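Of the protein chains in this complex, one is absent; all others appear in place.
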């Protein structure tokens, strides 16, 4: 039932939002619609329980349910990656085991996000953790949330650890991304994915394998097109699609806090009739005034009549 | 069996370290020794599963065990506060219920530490959470870990919420602490505690109720003496004790990462024969070279022969 | 004509604002009134061309004029300290020579504020600069502006350099201030002054020599009283004065940018009829709406009828 995980994993792997009925329950019909919506866009994998998926905000019961139901619905059509980032070592392992049992293909882990670890500490932590995981591991650089950057040298050394097969960089720093690419150029099977959708085009042009574009929840085809244009080196198309991406991202700036990105994605999907926009604590769905802005923008880009 | 929680809670409430036998088990004999060691110093309460207690790094099973065993050992001799800070709303509540069942007296909560919430979001979160808790709540300002500061105005409004009874400020910014004190001066029952032990003396001199001094794991009497000297306004004694505190804190700078504080406390307690120095992931106990420095320092201050 | 500079310099040394008629000229009548106003409050020195004095924003011509005129008006009644912080080594020296020629008593220098220097670089810089200065030098820690903190060890080593006689800490971090105090405790002649007025009381209680309180431009006696209460160890008076200081500082939060402090001080002095509120570029005086707030506050604290 599981897909073979390509090495390297290439393409667009959306960080799926978690449709919630309320604080304690999934919006299951919404989850089904969302998965079909995103898969219909031609994406190359799905990433559950990441930052966009509000992974850290969910109870363990909900996380487990989300992985189980999503794997059932996806049913091997694309590789499934599951976020297991946790401040507790044991809970990361437990979730990875559950993901494996559900048929997921890989797990994704950012540094523990309460205590900031030094680079040597981080590397030892990866060395301890990776062998205990039943699935291949992608490291995840997300300094705005974890307060810790995975340094180039740390990535380099971590890539020598058995079972670590890729890297997702959400640091947003293209200079550093080039450094990662240079450092890993002799390991062509090690998957190099970029987080911010605004950088998908150029990261692939310079040797990256794809990206984890949050906006692909809303408009998956746009990012698949960008990925393919970048692989093909079609600069005119890239420039045209980049403009579209910069229109789409207006959806993310309707609120005033850093939560505005996830709120904007969930509100958009709700306006489009796909799933609930309920947010896990400590956040709440956009109120009517922000929702009005979202609707107007969705109409402008023909995602709403 | 529970103690009456004084309002306001005053004095020294050490953030107890969590003695670990290994990643999955408590060092139970060590826990007993540690509690007796700290209580013998005359402290006014104990705070479990805080930052110093490596709360976020422990599995839920271990957290629950730690609360249960500690409450049994303390047996109502002093009020017990339990850290329930979590990125998941449901898990915070669940742990609070467990703490209540074990006979703890209050819970302590910092903002969720993955997604940084805005002040309005934070206040709504407190409003949603507090009524669901079976125990009085202390808010906990810890921006170096949570990336979010609880603003003066947010504290002021949160203090109006039923069930929120106090505040622990570990921001380390005395100007802001004075602002908090000024903002809360008409609520004399609302407990105002300070985190950094270096600021215990002056915070009490200016109207604070006490502190959550990490060094009290090692030398509890020193901080109880400082608290009492500050209450008595004995400036000569305060200056003398402050110097001792600044000698003690050399124990915290033997390592090179931000984990050096907890490692230093645990290593000291181990050298003193009290409990294990095992650290939860992603950290590891000091190696021999740092341990040698700790031993030398402990000898200088007569905590080791 | 010069005063003898006490060693250590003790007391309240206000960082005087620079009264400006326009971008290119001093408000000379205002300068006279201001100096008399501040001296009448019993201050122990005056600090020209600091942060509050908008030193870095002034042309060299204006800086030189400000030093010359101020020294003439002060006429040796209190020690005069002149800020020579500059990104150019040569210009710092040139201004120090001018200050000496005008009869100033000491100069004050923060790290060069464009390129952030490492600690070893900083120490070498102090070693190169100090011998070239014709006046004793106070080092000035102001990380919010210079991006660089003068570390405890750097201060310790710099204090060995001939001609460096004191330290002004505007870092706002009381833990660090205690560390500086501990590090310098065997050099009782080395002057330890604190920047933020909110910390004047406690810094003196714990061994500091005084402070550079910006609010002393407006209400000098309040800070002189606080200094004296702290020297006398009169805790009741300290608490009472601290409350007054926290009322006064409402004047600093009427605007929305970090410039609000200086704008608030200048606007207050203008409302009080002392001097112009003209701000050097890139700032502008408060408009009417903020001015109304200032006037209301000044009436509440009886500084305006």
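Of note:
Think of it as A, B and C in the order they're written, each chain with its own count starting at 1.
Following the convention adopted for this analysis, contacts are C-beta pairs under 8 Å (C-beta built on N, C-alpha and C of every residue); 3 or more make two chains touch, one makes a residue touch a chain.
Just so we're clear, the structure is a prediction, and the values are computed from it rather than from any experiment.
Touched by the hidden chain within the whole complex are the displayed chains A, C. The chain omitted from view is touched by exactly one of C:7, C:88, C:185 or C:253, namely C:88.
Within the complete assembly, A:173 is the residue of A:119, A:159 or A:173 that touches the hidden chain.
Of the candidate positions A:132, A:239 or A:287, contact with the hidden chain is made by A:239.
The residue touching the chain not shown here, chosen from C:122, C:181 or C:222, is C:122.
Listed by residue number, the positions of subunit A touching the unshown chain are 172-175, 178-179, 182, 196, 198-199, 201-202, 205-207, 233, 235, 238-239, 242-243, 246.
By the touch rule set out above, subunit C reaches the unshown chain at residues 23-24, 51, 54, 56-62, 87-91, 94, 111-118, 120-122, 124-125, 128-129, 145, 147, 256-259, 280-284.
The criterion applied here is as follows: only the chains that are shown with their structure count from here on.
Taken together, the touching pairs link the chains end to end in a line with two free ends.
Separating the centre of subunit A from that of subunit B, both taken as means of CA atoms, is a distance of 35 Å.
Centre to centre, using the average C-alpha position, subunit A and subunit C are separated by 50 Å.
The set of subunit C residues touching two or more other chains is empty.
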